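Only one protein chain is missing from this complex, and each of the others stays in its spot.
Now for subunit A:
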Amino acid sequence: MKPTSMGQAVLIAAAVLYLVSVFFLSSPIWMGFSLNALIIAVVALSWNVTGGFGGLFSFGHAVMYGTGAYASAVLQVNYGVNAWIGLVAGIVAGAVMGAFIGAITFRFGLKGSYFALVTLAFAEVMRICASSFAFTGGGAGLQVKLDPGISTLQFQDRTVSYTLLLLVVAAVMILTAVMKNSRFGAYLIAIRENEDAARALGIDTYRIKVIAMAISGAFGGLAGVLYLQTMLYIDSTVVYGNAISVEALIGPLIGGAGTVWGPLVGTLGLHLLGEGAKHLLSNAPGLNFVLYAVVLICALRFLPQGLMGFAARIGPFRKKEEDDDNA
């Protein structure tokens, strides 16, 4: 997780500075916006596991997010289950959904754009299902009863919500770093770089990819539950919508896919940019996505390794012996 260059240190410092600034600028708008950005950062970190480290470009990560959110919401609203159990159920449901999609798509050897299209299809199918059945609230969605308290995972003080979200993001990033430096991480990266060579070196590529999808699904499901507990209301177009799938991949791609800090840096940067544009150029809805598209195209053209990859080349730190940890 440590930066390897001046450039990366500056980027990470900027992200941390921004995150800390929220505590001191007592602005509700700033706070609401930052809460949202942090939830999206968790989805971005989820996408980063498969898309960044595994090179499996999903275009439907909303499927994990929505499944986590709905699993928890259905349990809480329909069965009166405790929100903490809902949280665990959301994470598990996301992981199972991820593993399921992985198991069938990889069994048939799908990769590249075919994999992207199938994940998109899964997200759409789930969106339609969620808006069709009565137990998921149909088109009206599900609303969790307002009842602040630790046992219900609802917090009236947004500073508390924000602090907890920060801790969750930190935890997911630490897990990402642990994964990256493990045997599993090395295998996943090897698959991204060259799947045939990985197979020849004794890697059960199918198994590794399915596990990666499960981990990604767990993170994605977690993000969905975080959204639910923050907003207390979900419907199918919000949590299974394409917007989430796009946000999941755009942050890591711009920040630096396959790095620990990239998804967070990219998501925060983009949200700041989108929010700024909204205020400057009237409040046209969807304008932020136009801007994202322009930024994404520029990033893919000029920063193929994302901001973290670009920053790695600015003032590299001298490498010490036995210290080969690059962010």
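One rule holds in what follows: contacts are C-beta pairs under 8 Å (C-beta built on N, C-alpha and C of every residue); 3 or more make two chains touch, one makes a residue touch a chain; residues count from 1.
Criterion: contacts and distances are computed from a predicted model.
Asker: Which of "Thiazole synthase", "Carbon-monoxide dehydrogenase small subunit", "Corrinoid protein" or "Branched-chain amino acid transport system ATP-binding protein" is the UniProt protein name of the chain not shown?
Answerer: "Branched-chain amino acid transport system ATP-binding protein"
Asker: Quick one: which of A:Ile12, A:Ile203 or A:Leu222 touches the chain that's been left out?
Answerer: A:Ile203
Asker: For the full complex, which residue in A:Ala116, A:Val168 or A:Ala190 touches the chain that was left out?
Answerer: Answer from the full complex: A:Ala190 touches the omitted chain.
Asker: For the chain that got dropped from the picture, name the residues of subunit A it touches.
Answerer: For subunit A, the residues touching the absent chain are 181-183, 186-187, 189-190, 192-194, 196-205, 319, 324.
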